[in-house]
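Heads up, the thing below is written out as structure tokens.
In this view, the complex is presented without one of its protein chains, the others remaining in place.
Chain naming follows the written order as A and B, and within any one chain the residues start at number 1.
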Amino acid sequence: MAHALVEYSDNLTDQGDIRGLLKKIAAQMCNSNGVFPTGGIRIRANRLSEYVIADGEDDYAFVNIVVQMGSGRPADFKKQFFDELFEIIKAHFAIIYASRYLAISLYVVEVNEQNSYKQNNIHAKFVSAMPPTKA
Amino acid sequence: MAHALVEYSDNLTDQGDIRGLLKKIAAQMCNSNGVFPTGGIRIRANRLSEYVIADGEDDYAFVNIVVQMGSGRPADFKKQFFDELFEIIKAHFAIIYASRYLAISLYVVEVNEQNSYKQNNIHAKFVSAMPPTKA
Partner (left out) sequence: MAHALVEYSDNLTDQGDIRGLLKKIAAQMCNSNGVFPTGGIRIRANRLSEYVIADGEDDYAFVNIVVQMGSGRPADFKKQFFDELFEIIKAHFAIIYASRYLAISLYVVEVNEQNSYKQNNIHAKFVSAMPPTKA
């Protein structure tokens, strides 16, 4: 499984193309040779309209992305994957970043699957690309 | 204390009866013989309207539930409680699950109460059922 939550300040709504960002994150996960099974990808955004950033005295913006996945993927894979993902994220916002105040952050969280429960019939659609033991 | 956050894709709004699901989760916690003091139960939902699930090419849906509680409850209790809770959750969505793509997940997170602060006058309403040392 792989979850990602994109929190963003609503002053990015017009320029930020958040829908496009979600698609890029999902596409990167889909292209992971099955390390992130396609059926387990759930990328969503939460637009926030109440916030105070820094000293609150300017039109600051932020995007905060939290990726949550089961533990156990190889360290080498993770470093390369998330290094690349953050480059994609920075590229997505590059024009905005060059012209206004913006804080971009990405956190990677691994969870113990022993404390989780799942039922997911989306996997069946992608079963040929998925190891049978993945839930 | 027990918090639960139910994130769901808004394509479940009409059929998903999320309000009913929140009630069922709260009821299960209320019926825990005081392991989850009634006054500390806070179950909420966050409907998400921006998301990409799996390859984004179909009307996929997801529900992701995170229960957060203080650490220290017995392992046997936790296994039985959350096994049962997940059965309740699956039953809640069984008709939808039989007819469309849906990913259901439940994560159980324990937090160290030493890093928390609380003030809660709801407990007083249920004081007779609550051990006096629970905050």
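Assume a residue touches a chain if its C-beta (ideal position, glycine included) is under 8 Å from a C-beta of that chain, and two chains touch if they have at least 3 such contacts.
Just so it is clear, the model here is predicted, and its values are computed rather than measured.
When the omitted chain is restored, the residue from B:I43, B:I65, B:I89 or B:A103 that touches it is B:I43.
In the full complex, subunit A makes contact with the omitted chain through residues 7, 9, 46, 48, 50-56, 58, 60, 62, 64, 82, 86, 89-90, 97, 101-109.
Although one chain is not displayed, its contacts with subunit B can still be listed: residues 1, 3, 18-19, 22-23, 25-26, 30, 38-47, 111, 115-122, 125-126.
Going forward, only the chains that are shown with their structure count from here on.
Computed centre separation for the pair subunit A/subunit B is 23 angstrom, with centres defined by C-alpha atoms.
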